[in-house]
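The complex appears here without one of its protein chains, the remainder shown in place.
Now for chain A:
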Amino acid sequence: MKPFAFSRADSLETAVEYRQAEPNSAFVAGGTTLLDLTKLDVMRPSRVIDINALPLEGIERLGDDRLRIGALVTNAELARHPAVREDYPLLARAILAGASTQVRNMATTAGNIMQRTRCPYFRDVAAACNKRQPGSGCDAIGGINRMHAVLGGSEACVAVHPSDMCVALAAIGTTLTLHGPQGEREIDFADFHRLPGTTPHLEHMLGDDELIVAITLDPPLRPLGTAYLKLRDRASYEFALASAGAMLSLDDGMIGEARLALGGVATRPWRCHEAEALLVGRRAEEAAFTQAADAALAEAQPLSHNAFKVVLARQAIVRALRDAREGHP
């Protein structure tokens, strides 16, 4: 591990000033991504800026029925908050399907959004990786790519966005509040993560001297049937091969609103708008679910070792929609 300096930020202004003074610095909240990757020399911050003393805690219901979550709320706190369990069960289930008890106790909401890919070539400094070292190539495309993306990839990068929580945020509809030298601005979560294209090292729309301060969820759907289905190599503490988050509002068996997002198969949190449009106004039955699943994977481009993910993701969608229907009050 390359040595780094350490500073505690006691205000948002100081945090931004530290960051501006040292372009290679990094914020630390939970540390579960940063320290893991710093030990591997994948990330090499010159300074680590501890933001845990900043007033970014708390979960509050806003007047317009949205839910505002402080950036530093841990994954564990968020998943057990009564408002989340009651109104956003998809978010609670997705979080609890991810990581371990210990990691969920450490990792924060903003940190989960900012986590890096688990691609083994990204994590190995001896391998070629355009995300870690732009222009060096991609050892995953011709290598062992069983865990890699079938949606949203490019010739430069097929690394999966690993988050479960972000699948729920994509389905629910979320606004991020960012803080920088010019004050606060908001960005739609759907626009936050970038597709890799020719620049996979650029992963999100956060400015160099900005940080996420709040995560605000759209008003909940009511009544709501919801399901998060995560398929993986072992039953717990494992990343998804394919996961599907589904939300349905039903009226006498007919689908009113539908939300669908995927994890484990795409280069960023993956909302399936076309599949949703095919569901709305249809009877909540197998035929509609299968059509939606086909539409969601229509653009899939499997690699040499992961064609099974296309089939798996389709089945995950159908089962998640079925479970969402069964769970509808």
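In this section, a contact is a pair of C-beta atoms (placed from the backbone, for glycine too) under 8 Å apart; a residue touches a chain by one contact, two chains touch by 3 or more; residues count from 1.
One rule holds for everything that comes next: contacts and distances are computed from a predicted model.
The chain that is not shown carries the UniProt protein name "Xanthine dehydrogenase YagT iron-sulfur-binding subunit", picked from "Xanthine dehydrogenase YagT iron-sulfur-binding subunit", "5-oxoprolinase subunit B", "Putative spermidine/putrescine transport system permease protein" or "histidine kinase". Contact with the chain that does not appear here is found for just one residue of A:E22, A:E57, A:D124 or A:E257, A:E22.
The omitted chain makes contact with just one of the residues A:A76, A:M114 or A:L303: A:A76. Taking the complete complex into account, residues 1, 3-8, 17-18, 21-22, 28, 30-32, 35-36, 38-40, 46-48, 50, 52, 76, 80, 99-103, 105-106, 235-237 of chain A touch the chain not shown.
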